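Removed: one protein chain of the complex. Kept in place: all other protein chains.
Chain naming follows the written order as A and B, and within any one chain the residues start at number 1.
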């Protein structure tokens, strides 16, 4: 979606698998001596635009830029300033990404906000977390740490534990693990399972299949609950052969990725039984070589007595964030080159850019909030089955086009009606429901 | 008012017209390659002291300093820290402008605060906006953008539109346009006309005369209202010949400067009919070559569909702010020299520095607020007619000295009384009213 020949990192999908691996090797070089690079980006300015507070992420980016020799300007709590005066995100990034800064890092509470920033800014934009959508540099750092520790990602058994529902970190990490061929085991706190749209995408895009299993391997971890869902990559791990699978025993865990309860989103829900990693949990045979990961900040879900365990790598994750972000920014600023090819972007359906008809179903999507007064809705074609599956170009949420209208006759049909299929592609207008079509002034086909 | 041989920019009047034009040429050089100047101010530190939030202005200054190779320290929300402990602005700038920083940028909610900062700091001070007083770098950037676009300022027809009453940006811009010989057309939202003291100053200092006119040229802009006031420069444009002028038709508009409704100051007032620039407004013949300007942030007063119009230069204004501020700071730090002469400062009336008698009439002036416990009131002689016109050395508000007392006899007279005229200059004490004189212990002359 770059309109200026620039590269952005809004979603982890904006980098190809080969690019990511190449960036890991660059990060290794930066890591070898963090102090040796202060001329690489001299003169470049990074702006951190944080519409939601996050000291850790912000400081990691700022440190990375300073270590590259660049300068930093910071708006750490944008809620209280220009936004309070009613300015749109699009205007803010056009100003700050004009002459002020050479690269932007944006954190925003609305899903899809980073894509808006990338569209309107003239300079590269890095998503520092947009709502419940993505937090791709966290994912890069997590993958890099795991890759460093284990020497590979393919075939690793990774357990995701805790709140899997509201953690954007987990969602991005899932897609990335699937992409690199790791097996994913989910151990959610009851009520905080992976959302259905994440499971769907794992299935469709990566051929990864869901199953349930017990977690007897980790005594004491999940309290009284021992329900857990397994997601296993169907290729190349062939686990999909077990299509009737309801229980799987894992004999070797390579990593346990723990997340905190996002308390701000658990209002009124009991988290007293939230899983907690302890020395005794980590005494289980299956965890002998497991690395303990956590995006931090932790609250109580990992005991302090695990901090000195050599398998605990959560502080290392934070530490490796700096060389990883140095590599990413040096790349986006054109200071290092990669041999790897860029990812192939999914094509945008002709006629759909106009957004006529469809509306993103995600109520937290920026197209339904901040952007409602200036953004055009756009969807990307995901699956050419019938009904078509499309995804919001901003927040990625999928929608099925169950009704198709004719842009001239203004008559709307069910997607599987013969009349619908006869409409020329250039005349098609897609809707999710009949009501939506009627509201847009179309007439229902009298069938 | 510099006491240290340093230059400050508190008011746009602190720079001569020739200096401003010379700075424009320097800004052009900086603009040609923003990345080529990172050695010019190496080692210099700028402090931004913002007692009111303003991300845009702050980031523009910070980016400019970084691009010059200097360092930046930031106090972005001073309300919550030293100020909360009761520290005066004078103390704050003496500390920060001691060894901490080599140049200060100050934003403060009280009129005249920047002059206080300039007085007490040992290093150059730039006014980043002080109450409703001035915001001179915004004015410099606006002038520079217009000069770049049109190649000149003299004789341009500039329409000022929207809230002209509470916008310090507009007031500074008015004086500067008048100084450079541009014609000013005002199109205020009803109730938000230019304040009388601004009109007075335009008349007296620049020979610019007010008139009213309709705005039929811009259909649909001003809603149901079509009242508008014209201000036209009497020299060199000779429009003052039309002294009975009540309506003027403008055939060519060079720029429309739009401002947002300062909602925080419009409480309880209906702004539903606030003017709004659209494609159709800009379709009027007179606006064919008009540039659309806005100090940003915009709210709703310019349609997003105008953003791609080549006449829209509001994002360019923000962009040019960086090279303009680079030129200004390099100058104040002594890193570039100008050939142009400095402005001649108006002399301060002997005996008036003591401030005896007079009190600034502006209730938002810092001498009536923060500074009341440590500032001496001072006035500058503006007009030697009778009664004398003086202006507050801090906020610039004018006051007429209608009563004159004798410092020895402690008797006070009307300014036009024969006795008043016989008092030696060194014995004169000026008052605005008899009450003020009586309150100061003077006796009214029994006439």
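Throughout what follows, a residue touches a chain if its C-beta (ideal position, glycine included) is under 8 Å from a C-beta of that chain, and two chains touch if they have at least 3 such contacts.
For clarity, every value in this text was computed on a predicted model and none was experimentally measured.
For the options A:320, A:338, A:358 or A:375, the residue in contact with the chain missing from this view is A:320.
Check A:55, A:416 or A:443 against the missing chain and you find that the one touching it is A:55.
Although one chain is not displayed, subunit B still touches it through residues 42-45, 47, 71-75, 78, 80-82, 84-87, 91-92, 94-96, 98-101, 373-374.
Touching the omitted chain from subunit A are residues 34-35, 38, 53-56, 59-60, 62-63, 66-67, 72, 74, 77, 260, 263, 296-300, 304, 315, 318-323.
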